[in-house]
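The complex appears here without one of its protein chains, the remainder shown in place.
Chain IDs A and B follow the sequence of writing; residue 1 opens each chain.
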Amino acid sequence: MLLHLNPSSGVPVYLQLEAQVKQAVAAGALRTGEALPSTRKLAAELRINPNTVARAYQDLERDGVTRSVPGGGTFVADGLPGLLKSEKVKRLRPHARQLAVEGRQLRLTREETLKLLEEELDKLGGQA
Amino acid sequence: MSEAAIFTEGLSKSFGAQVAVSELSLKIQPGAVYGFLGRNGAGKTTTMRMLLGLVRPTKGSARVLGLDPARETELMRILERVGFVPQRKQLYGWATPAELVRINRGFFPRWSDNAAARLAQRLEIPMKTAFKKLSIGNQSKVALLLALAQEAEVLILDEPTAGLDPVMVDEILRTLIEDHVSQGRTIFVSSHHLGEVEQICDWVGILEEGRLLLESRLEEIRQEFRLVIASGEGLPVAQSSDVVSATSDGRFRRYVVAREAERFAAELRNQGATILEITPLGLRELFLHLVRKEDPCTPGNAGAKPEAVSSFS
Partner (left out) sequence: MYAWKCWRETRGRFIFLLTLFVAIALLVTLIPGLKERNGWWYFDRSEFTHDPALMARLVSLMVLSGLWGSGLLSAVFLGATSSGSEIEPGTIEYLWTRPRTRTSMTWTHWGVCLMEILIVAIVPAYLAAALLGTLTRNWNVPLLLVAPWMMVIVGLPMLGLTTLMTALRRSASGGLLYTAGVVSVYVIVRQIAIGPLHLQLPTLFAGPVVWLMNNHQPYAVAFPWGSFWRAVFLAAAFPLAAQYLLKRAEV
């Protein structure tokens, strides 16, 4: 599985997992309908407590990134078609705020901050 | 609500005048992975031995799976359901690991030959070499094999990865999670490998000189515990229910706060302090802050001996 952890980064493990799954989905590495490994399997592979994986999976489902099936199993969800555009914008705003604030604190210019954002979008590739 | 897998109340043990464990009250839920941390000699091994009937408590009580290890009939039922790796992983020198497995499996109806074979292979144990001829690392692995293949409901592991190379430690973590934690089994493990403890445990208990300094979910430590560093005059160096540790270093004060760190920092600011930092703590940092004594060679610190300092001048 393409997930890996950085235990000394200071970022909680479950957040790292969530971020990586979201990144993989965004970049198209994980496609809609694809199955994620079971909690047990992923926990064993990463050598972490299954509760941590379970938590990440719960959060991902709450965020609509994944959905679980009654028989068991977690799958990548369709790109949130149910959400209104305004909802999506609302979700993204805190992240945008964070980028703006930190850019300003680091004394980056508006252009530099925007350039950064564009570079990251380019890296993801996929849909325009 | 199911009863605790391991429960102690006021558990104490003294060897003559020496206090090994003092008023220990632990509660470990079934399915929890509980990391038991402490310096050498803090009392972890004695605690585990009391749970298994090797040593009797001086005071207080212990229950494993609801049963009392101080009573022989109940102890037998505990031992059928608990896998144990002792600190001193000494087994019969004349026996090969294969023979040790043979001796061991007869005691446990749930023993799994498959699990034993798989684990022996994963841990790369030479099964036909006499135990006394094995390296210490291999000896440890054999002790682990015997306990893990037992398919026990509760595992009590005293420094199971001591002396093992990183690859083997990794294999053991994987086995514990895949074959034990995932099955909802309880693991009570003491270890000095704090990084590994942080990875697999969901609870942590820190023991120092026989007393439990802290017991908390790891989640809470990550989300709520903060290190607050402040400078100023006349700042408190006292502990409270929220301030788990307070140390001073010249003008600076370091506080380990268990909750509402922002509020605590605000109170300090009101007293004229400058807050230098509020950061989350890793397990190692937390542990060191809680148990480390201040440098004995710095004059004025508790435990400093003037003679020791001057002998170098």
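Basically, a contact is a pair of C-beta atoms (placed from the backbone, for glycine too) under 8 Å apart; a residue touches a chain by one contact, two chains touch by 3 or more.
Worth saying up front: this structure is predicted, and the values here are computed from it rather than measured.
Trainee: Touch partners of the unshown chain, restricted to the chains that are shown, please.
Mentor: Among the chains that are shown, those touched by the missing chain are B.
Trainee: Of B:I28, B:A42, B:V55 or B:V256, which sits in contact with the chain we cannot see?
Mentor: If we include the chain that is not displayed, B:V55 is the one touching it.
Trainee: Looking at B:L37, B:A62, B:L79 or B:L173, which residue reaches the missing chain?
Mentor: Touching the chain that is not displayed is residue B:L79.
Trainee: Which residue, B:A95, B:L213, B:I229 or B:I278, contacts the hidden chain when the whole complex is considered?
Mentor: Counting the whole complex, the residue in contact with the absent chain is B:A95.
Trainee: By the contact definition given up top, give the residues of subunit B that touch the hidden chain.
Mentor: Residues in contact with the chain left out: 49, 52-56, 72, 76-77, 79-80, 82, 84, 86, 88, 90-92, 94-95, 99, 102-104, 106-108, 143, 146.
What we mean here is this: only the chains that are shown with their structure count from here on.
Trainee: Per the centroid of Cα atoms for each chain, what is the distance between subunit A and subunit B, given in Å?
Mentor: Here the centre of subunit B sits 34 Å away from the centre of subunit A.
Trainee: Can you tell me which positions in subunit A touch subunit B when the two form their complex?
Mentor: Touch list, subunit A to subunit B: 7-8, 10, 12-13, 39-41, 43-45, 47-52.
Trainee: Given the complex with subunit A, which residues does subunit B contribute to the contact?
Mentor: Those in contact with subunit A are residues 33, 170, 173-174, 177-178, 181-182, 195-196, 198-202, 222-223, 280, 282.
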